[in-house]
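Here the complex is missing one protein chain, while the rest keep their positions.
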Amino acid sequence: MRPEELVTALDANPRPVRVGRWNLAASVTAGSAAAGLVTLAAVPYFAGGPAEQPLIVAFTFIAMASLWNLLAGFSGLTSFGQHAYIGVGAYGLYLVAEHGVNPFAGIVPAAVIACVVALPVSALLLRLTGGYFAVASLVVAAVFQIAVTLAPSVGGTTGVSLPGLAGYGSVLREAMIYWAAMIVAVACVAGVFLMVRAGFGLDARAVGSDPVAAASLGVRVGRIRLLAYLAGALGMGAVGALIALQTLFIEPTSVFSIQYSVDMLFMVLIGGMGTIEGPIIGALILFALQQQLSQYGAWYLVLVGGIAVLATLTVPRGLWGVVSDRWGWSLFPVGYQVRDRPHDQ
Amino acid sequence: MTAALLEISGLDVFYGDFQALFGVGLRVQRGQALALVGANGAGKTTLLRTIAGAISPARGTVRYDGDDITAAAPHRRIRRGIAIVPEGRRLFPSLTVEENILVGAAAAASGAWPLDRIYEVFPLIARRRRHRASQLSGGEQQAVAIARALAAAPSLLLLDEISLGLAPRVVSELYQTLAGLRESGATLVIVEQDLQRALGACDDVVCLLEGRVALAAAASVGRDAVVAAYFGNRGDKIP
Partner (left out) sequence: MTWVNAVIQGMLQGGIYALIACGLSLAFGVMRVVNLAHGDLAVCGAYLALVVSTGLGVPVWYTLPLVLPAAFAAGMALQVLLLRRALRGGDFATVLVTFGLSVMIENLLQVGATANDRVLNTGAIGIASVRLGSQITLPWLFVAAFLTACGVLGGLQLLLSLTSWGRKVRAIADDVDTARLVGVRVGPVFATVAGFAVATAALAGIFIGAIGNFNPLTGTSTLIFAFEAVVIGGLGSLWGTLAGGIALGVTQVVVGEINQAYAVLAVHLLFLLVLAVRPAGLFAGGQPARAAQVLG
């Protein structure tokens, strides 16, 4: 359409365009999610231990995937060192519990500790982009791990056990960990959803796809990346605290394990980067794969790596990306939809 | 009538969803010089880059010396004898003058111009042959860019806005060199903002307007006719 033709078209039909942010699918999702959460919350009452364990794993996956997606999918920060903050969160919980705070309540301060630690790190790390940012994030994780092994007050290489849980019977403890995991997962998904829906989301995606263009439009690139990085660290800290609660023993090589980052990458890649729904789907897929195949040890990981490679090359927007491109579904709508359209040419 | 060296017809070129060229066609006879003019954004650089092979058209054909080269990659076109002096010169900054020229020569199958011949055409840059390209003045860089294209011994030379940012005297010298090349039988397509120069140096002129050919005539048609086509025959409307 030539410019003067479009002007003519709009002049002839001066109807304002209505823009909406919600849709039917989203309402259905919200409703069923609410119902689902109520059911899940009741699980410890009617199902008990054997049902709780796998669900805790699933919740942890969902939390990690959503957070990694905030960084990589929405803000262009491919960090493979997020597991650093899982470790910090775990040790943070230990420190807090050592000072008498109830370990369950301690999840919040542990997360905050991770966020605070992330602040100076971000000053260094966020100078880099792309592959260099990725490797530098690995260095940071390595530094944290080494630093911890050199500090006898947190047990050095042997690790420490989490105090403060003596008063809880094992059934109650399990149930409380379960609810904590559920709350963390919901908080992460909801938090990312709300952040992305708000102005942050549009800015972040602009930054993710073309920082120079975004900056030229006035988007404060540095601030967006910082917000994303800190929010990611906060969430990972909470996840780390959860993991500490589950394993009861905090040890450097396991809480700083790069395997967490491998899992995060896989979930978001398979599920779909840059969407809210994608990571949840990816988390459930990894959960299923892990339940079935982790007994095969290294072969299982070869498979995970291989699927990640294939997914990047063939379905870069993940499975949810395929679905939403094809059918336009959006269960967690973050964009703007035109309700009325100007008179078609 | 001899077949044209370069013949383009029905060219549609898109950048994503945006259409830059609409059914563009033109012809250049061997040994002739064609001026390609038009406002910024009219599609001149797009057309030149399509001829050079950097862009693939959605529709249309590009024929060179009788063969359909529409799908050929740039290095194939260079072997056949088409070379481009890109907009903005685009020298390799960390390479020396001589190295820049040698890279251009490497693409020619055989019969690349020897360095001596290049330095004969551009005596002033011979003195600077060991200097890094980034250390040269604008005029010298433009000369090197042309030299780099010449090194591949092209029959068809495409030049994109060589006068941009250069002093008139320097531009005159460059155009004198181009005239010399024409005398040796080269065929030229020159994109040029300076209408006076373009019409003075070339036999034919094509004017593009918003991606379409607005005028295709001999240069003798005169400046006024070109200006009218440049802005579109829409009276007082400014695009």
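Note that the chains are named A and B in the order they appear, and that numbering of residues resets to 1 at the start of each chain.
The working rule: a residue touches a chain if its C-beta (ideal position, glycine included) is under 8 Å from a C-beta of that chain, and two chains touch if they have at least 3 such contacts.
It should be emphasised that the depicted structure is a prediction, and the values quoted were computed from it without experimental measurement.
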Considering all chains of the complex, which shown ones does the missing chain contact? A, B
So one chain is hidden, and I want to know which residue out of B:13, B:34, B:47 or B:78 touches that hidden chain in the complete assembly. B:78
Of the residues A:40, A:154, A:175 or A:304, I need the one that contacts the missing chain. A:304
Selected from A:138, A:165 or A:293 as touching the chain missing from the view: A:138
Give me the chain A residues in contact with the hidden chain, please. 72, 76, 78, 80, 123-124, 126-136, 138-140, 142-143, 146-147, 149-150, 211, 221, 225, 258, 262, 265, 269, 297-299, 301-302, 304-306, 308-309, 312-313, 316
Considering the whole complex rather than only what is displayed, give the residues of chain B touching the chain that is not shown. 49, 52-54, 74-75, 77-79, 83-84, 86, 90, 92-95, 99-100, 102-104, 106-108, 148-149, 152
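Criterion: only the chains that are shown with their structure count from here on.
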Mind checking the centre-to-centre distance between chain A and chain B? Centres are C-alpha means, answer in whole Å. 52
